[in-house]
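For this depiction, one protein chain was excluded, whereas all remaining protein chains were kept in their positions.
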Amino acid sequence: MMAEVLAKRVVEKMYSHDVFSQWLGIERLEVKPGYCSLRMKIRKEMLNGFSIAHGGITYSFADSALAFASNSHGRKSVSVETSISHIHPLKEGDVIMAVAEEISCSDKIGIYTITITNQDNKKVALFKGTVYRTSKEWEI
Amino acid sequence: MMAEVLAKRVVEKMYSHDVFSQWLGIERLEVKPGYCSLRMKIRKEMLNGFSIAHGGITYSFADSALAFASNSHGRKSVSVETSISHIHPLKEGDVIMAVAEEISCSDKIGIYTITITNQDNKKVALFKGTVYRTSKEWEI
Amino acid sequence: MMAEVLAKRVVEKMYSHDVFSQWLGIERLEVKPGYCSLRMKIRKEMLNGFSIAHGGITYSFADSALAFASNSHGRKSVSVETSISHIHPLKEGDVIMAVAEEISCSDKIGIYTITITNQDNKKVALFKGTVYRTSKEWEI
Partner (left out) sequence: MMAEVLAKRVVEKMYSHDVFSQWLGIERLEVKPGYCSLRMKIRKEMLNGFSIAHGGITYSFADSALAFASNSHGRKSVSVETSISHIHPLKEGDVIMAVAEEISCSDKIGIYTITITNQDNKKVALFKGTVYRTSKEWEI
């Protein structure tokens, strides 16, 4: 199977079982090997005590991007360490986009950065994630 | 106001407006200045494509603990950088606990670790968070 | 003073007192407000028990880039949280380059990524740093 087709099928399968990503309302814009871009809208139930999006919402969005991008090669990959810098607060109605970039992908370890921007193309968060690439393949 | 009373009131106020922490079903076990312990149950809608809790769920739980512990001194504090290591997967029905420890608290910067354990007292995640302490006080 | 001139003078002053950056043999390639690029050669005394550069060498190189880039605006800035992913090992004789990019710079907090590459333009490490921007100006 071509790498591009495999990437799309793996992410389709992951997303179809990923109840929390569905609750978040994550849309897939583009999926390629080692890459994905996603979109999401901030809803009222995502806000914290400061009336801005809970830090966990932005993290969850980025973490889904990490999962999709790192599994897209067809090998089951699990997050081992992630970090996020919260740069700009998000309000209800904001629409955010995540772009995952593969920094490095060796046999066992993959490293990704995910940049999150809002509807004005302003950076709202920067996420870095390290995954362990298991030896199990996705059955597609 | 005594520091213990202030801590409880600030966190009570934060929690009462924190719609996402309420969606998560976070319970407050104990709140003290610079400290909190929280409990939460993993529900079906929190699972990802591997049928385990989405990484964002554990992060969100820890991030709420960070917000509560760091604001408990009465100064509004905002997260600037956080990281989480996912150690052990969580299934539906698991009950997890977060304990926030204040590593350092200077005039402007606070550093916290949050350890998350499951019902068997096994570590499931380790979170580290850095906050910027603004000059604004919580009005209680 | 023009921002470009200020940036160069601040970093010149920092470097002239920075004994450890001098021990490392760090060369400044370019300094601009919020930006710097640096070069360094891996020497025998920088190696660890695996006969590759000690992780602290790459970190130190990146941390100097963070200090120079974040102080270049003229405000004294101190590192509060940094992380580094080690991607590719370095041997004696390798020549590495660091490029600091300013992701965000608010009144109090600055966030930077520093990408380190070797002489073949291969990524060897990715560093992310958060600084607290004090209210003290550099006296130049």
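Going by the order they are written in, the chains are A, B and C; count residues from 1 in each one.
Criterion: contacts are C-beta pairs under 8 Å (C-beta built on N, C-alpha and C of every residue); 3 or more make two chains touch, one makes a residue touch a chain.
Keep in mind that this is a model prediction, so the values were computed, not measured.
Visitor: Please pick, from C:8, C:73, C:86 or C:133, the residue that touches the omitted chain in the full complex.
Guide: C:86
Visitor: Which residue from B:6, B:19, B:99 or B:126 sits in contact with the chain not drawn here?
Guide: Of the listed residues, the one touching the omitted chain is B:126.
Visitor: For chain B, which residues touch the unseen chain?
Guide: 83, 85, 87-88, 103-104, 111, 113, 123, 126, 128, 130
Visitor: State which residues belonging to chain C touch the missing partner chain.
Guide: For chain C, the residues touching the absent chain are 13-21, 23, 44-51, 54-57, 59-61, 63-64, 67, 78-86.
Visitor: What residue numbers in chain A mark contact with the hidden partner chain?
Guide: Contacting residues on chain A, toward the hidden partner: 80-81, 83, 108-109, 111, 130, 132.
The criterion applied here is as follows: only the chains that are shown with their structure count from here on.
Visitor: Of all the other chains, whose mean CA position lies farthest from chain C?
Guide: Following the centroid criterion, the farthest chain would be B.
Visitor: Could you please state the distance in Å, as a whole number, between where the Cα atoms of chain B are centred and where those of chain C are centred?
Guide: Taking the average C-alpha coordinate of chain B and of chain C, the gap between them is 33 Å.
Visitor: Taking each chain's centre as the mean position of its Cα atoms, how many Å separate chain A from chain C?
Guide: 29
Visitor: From the mean C-alpha coordinate of chain A to that of chain B, what's the distance rounded to whole Å?
Guide: 22
Visitor: Quick check on chain C: which residues sit in contact with 2+ other chains?
Guide: Counting only residues that touch two or more other chains, chain C contributes 83, 111, 130.
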